[in-house]
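Below is one structure; the comments refer to it alone.
Moving on, here comes subunit A:
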Amino acid sequence: MASAPPLLRRRTLLGGASLAATSLLASGCSLQIRSRPDPTIGPDTMLVAGDKGTPTFTANFNPFHANKRTAASILYEPLIWINPLDGELVPWLAESWDQPDPQRIVLTLREGVSWHDGTPLTGEDVDYTFRMLQDFPANDVAGAWGRIDTLEVDGRTIAITLKSPDSPALPVIGQTVIVPRHLWEGVADPSTWRNEEPVGSGPFQLGTFTALQYTLDRFPGHWQASSIDIEHLVYPAASEELDLVTKGYDWAYAYMSDVENTWMAANDANRYWFPPGGIIGLHPNHDVAPFDDVDVRRGLALALDGRQVAEVAAEGYMDEASQSGLLLPNQEDLLDPSLPERGIIGQDTQAAIAAFEKAGFTYDGTTMRTPEGEPFTFAITTANGYTDWLRAVQEVQRELGAIGIAVDIDAPQPAAYEANLSSGDYQVAVGSSNGSDAFQGFSNLMSGEYYVPVGETSQNNRIRYRSAEADELITRYRASVDEAEQSEILHALQRLFHTDLPVIALYYGGLWGLYNQARFTGWPTAEDPYAPLQTYGSSPLLVLTRLRRAQKEAS
Partner candidate 1 sequence: MTGTETTTGPRDTPGGEAPLLSVRDLSVVYEPVGATPTRAVKDVSFDVGRGEFLGLVGESGSGKSTLGFAITALARPPARIEGGRILFGDVDIASMDHEQLRTQRQGGFAMVLQAGMNTLNPVRTIRQHFGDIFAAHRHVAPARREARAAELVRRVSLGPEVLDRYPFELSGGMRQRVTIALALSLEPQLMVFDEPTTALDVLVQHAVMDTIRALQAEEGFTAILISHDLGVVLESAHRVLVMREGRIVEDAPSADILHRPQHEYTRMLLSHFADPRAEHVSLPGIEAPEPAADGPDGPDAPAADGPDGPDAPAADGPDAPAADAAAADAPAADGPGRRRPGAGLELRVEGVTKSFAPPRRRAAGVLAVDDVSFTLAPGGATALVGQSGSGKSTLAKMITGVEKPTAGTIHLGSTSIGPLRGRALRELRRTVQMVFQDPYSALNPLSTVEYTLTRALANLTDLRGPALRRRMLELLETVGLTPVEQYAAKLPHQLSGGQRQRVVIARALAADPQVIIADEPVSMLDVSLRAGVLALLRDLRERTGMSLLYITHDLLSARLITDDILVLHEGRVVEQGPTAQVMRHPRDEYTIRLLEAIPDPARVHGA
Partner candidate 2 sequence: MRYFLQRGGWFALTLWAAITLNFLLPRMMPGSPADAAIAKLSQNGPVTEETRRAVEAQLGVPDGSLIQQYVDYLRQILSLDFGVSYAFYPEPVSGLVAQALPYTLVLVGLVTIASFVIGTLLGVLAAWRRGTWMDALPTVGGSFLTTFPYFWTSLLLLFFLGYVAHLFPTFGAFSATTQPGLDWGTVVDAVYHAALPATTMLITSLGGWVLGMRNAMITTLGEDHVTFAEANGIPGRTVALKYAARNAILPNLTGFGMALGGVVGGSILVEQVFGYPGIGFLLFNAVTGQDYPLMQAIFLMITVSVLVANLLVDILYGILDPRTRR
């Protein structure tokens, strides 16, 4: 703390002005917001803040739409459930699978699954779903047909041939949700169809729907019906942070500032769990000098104190990210043990300056100069409204400023941010990378096949990274179905990520799960991390089949 305590005279000067405010403040401190659950909600009903109205709901349960109601992901089920924490594959509609060689996948469909209307779910539905995705690419959000060459369904066996040796295609294809052929077949254009009365196979089926709230009811005919202990789910549109705290929600997913004093203070049974879900880092544009120089990138990485950035950006709820490119501790078992400090690069200002000097930069104690002798300044692009990123950039700005590097902050609206990144119109950007699928993370970021020059757009490899070593590793991994070999390649990719710094990892982006354990128990925690607490995507499928009613247990 550098500032001297305020002078007495200052106080008198300001005393009068802020007297009123101060007294109001004093009374304001006593206003602790407490949770006031709706007493009409029964013990078998869960209040989920999973779908935010804008401000109302439109009935769209087409699971392939970006604008679908989030509950569409519970109404419909994928072939394989993928854990967003570590990429673990869990059999779901497909009870098992096999990769006889890197170019083939064989899945076996579960028996005894039925749609909400009682019709059995068969291979025909699977066949229809994939054909439909082929016919309507707008619905093929995961890009399954970008990898599938042929697909044959024979009874419960789904045999897929891939376009090339591509073992990582399994999770991409496996996450496809299956829709009922008998109801979808008659739809003229499934890519614009809203599917207002959804019939799926999931553990819950649609109850009532209004513009401000909808409910789901337990599907007794579900193949896991015995594991479903919750009768009703209620999704209100009003799920602002204030609502989360005051309305007695059982499950919410939101970043809440000062969670201890807000969510936790509102109700004794409120809990939170914030595991990492991605790496927030600095994404240098490798087509823009001097960021094509690994010494510059290393200098930047060494100059930054990831712990402090995490502290500022995520109020200390998230950890400094490992330069291994893995989400730790989720993916601890994939980590290359040879990496020092679990891949975490700590702040080392001297080493940073040395790295910059190695790149031809000079530092005179106040200003870092480029080899050309110009003061080193650059702009970091972030998206307007992503406040934690903005805080992180401000911290980066501060820390780089300490070694004489001036950073400008460029914060266009999110759409413009996306456009700038895709087309390479930036110097350094804040971005989120990596994720539950470790290989996919490396591949999306580093694969040369996605490289396009600045000016052309690509969603993958927006950093315009090119490395023969990375390409070779990625190709080898795709051609491998051997777990040991895959693990070895992943270790090599981690080392490359650590030494070549395609992106500079700062801190982990969190998965902001909030839950109340008074009425339902069995929530995932750090000790039992079976799934993250996302209310969107397929996480709820697993979570909702694990939760138990607390009161029933008591009775």
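The candidates were selected such that all candidates are chains of the complex that A comes from, given by their letters.
Rule of thumb we're sticking to: a contact is a pair of C-beta atoms (placed from the backbone, for glycine too) under 8 Å apart; a residue touches a chain by one contact, two chains touch by 3 or more; residues count from 1.
The model shown is predicted, which means the values in this text are computed figures rather than measured ones.
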item	value
Direct contact with subunit A in this complex, candidates 1 or 2	2
Contacting residues of subunit A [partner candidate 2, same complex]	31, 33, 36, 53-56, 58, 60, 64-67, 84, 137-143, 146, 191-194, 210-213, 236-238, 240, 242-243, 246, 277-278, 383, 386, 412-419, 422, 432-435, 440-441, 444, 450, 458-460, 534, 536-537
